[in-house]
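What you see is the complex with one protein chain gone and the rest in place.
== chain A ==
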Amino acid sequence: MTEVPLSAYLVLALVLFCIGLYGALTKRNTVIVLISIELMLNAANINFVAFSRLGVTPSITGQVFSLFSITIAAAEAAVGLAILMALYRRKKTVNIDEMDTLKH
């Protein structure tokens, strides 16, 4: 089985990141926005792992780093969802464009 070239991983990560970015910037539902942010993080993780195996100086550091990143993403998702729950109880909405009170 021929090896998948590095560029394929990078393109996959790029596509994933773009989908995530698009979702984060355009969706009104905050849950979708959070999911989109997860997509962008995972795009970064793919890059880490790809470079850790196929980079100029392959090493295990990239894989370790992606593990950290997944952990932090999980924590971030938990905190984000908790905040969203609290907000929903107060405002009875999950639409991100109605959550603009931090400008004041």
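Everything that follows uses one rule, which is that contacts are C-beta pairs under 8 Å (C-beta built on N, C-alpha and C of every residue); 3 or more make two chains touch, one makes a residue touch a chain; residues count from 1.
The working rule: contacts and distances are computed from a predicted model.
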Which of the following names does UniProt give to the chain that is not shown: "(2Fe-2S)-binding protein", "histidine kinase", "Peptide ABC transporter permease" or "NADH-quinone oxidoreductase subunit L"?
"NADH-quinone oxidoreductase subunit L"
Against the hidden chain, chain A presents residues 21, 24-26, 33, 96-97, 99-104
